[in-house]
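Please see the structure below; I have some questions.
Note that this complex is displayed minus one protein chain, with the remaining chains in position.
Presenting chain A:
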Amino acid sequence: MGEEVKKIMHVVRRPPHGTIYPYEGLEMVLIMAAYDQEISMAFIGDGLFCLLKDQDTTKLEIKGFMKTLGVLEDYDVEQIYVDSKSMAERGLTPDDFCIAVEVLEPDEMGQKMAEQDCIIPQ
């Protein structure tokens, strides 16, 4: 309703299934995206492991969020950033991830963070 669009970045720092943070965080991303804000996600540290392909949580008997990651694009959440240093530290490449990401150097990521109206840690 004519309200200013805010730039909001969700920062994912934890691996996928050890805590509830990435699950609830992803839900929050989708809810906020429904309000037409400019949402981005930054995956840093162990948060990169949330993006690995072929996560199968069947035996854990939990839903997992592979499918949710897949619909981010449908919610116009297309700015998905990954920290290059965290990726190198963990021996990962963008091919290991289940969605398309933009890899940023730490100074570029710092700049993206500085541009936000709001940063939500997960």
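In this text, contacts are C-beta pairs under 8 Å (C-beta built on N, C-alpha and C of every residue); 3 or more make two chains touch, one makes a residue touch a chain; residues count from 1.
Assume contacts and distances are computed from a predicted model.
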Options "Transketolase family protein", "Multidrug MFS transporter", "Nickel transport system permease protein" or "Glutathione S-transferase GstB": UniProt name of the undisplayed chain: "Multidrug MFS transporter"
In chain A, positions touching the absent partner: 11, 13, 44-45, 83, 85, 106-107, 109-111, 113-114, 116-119, 121
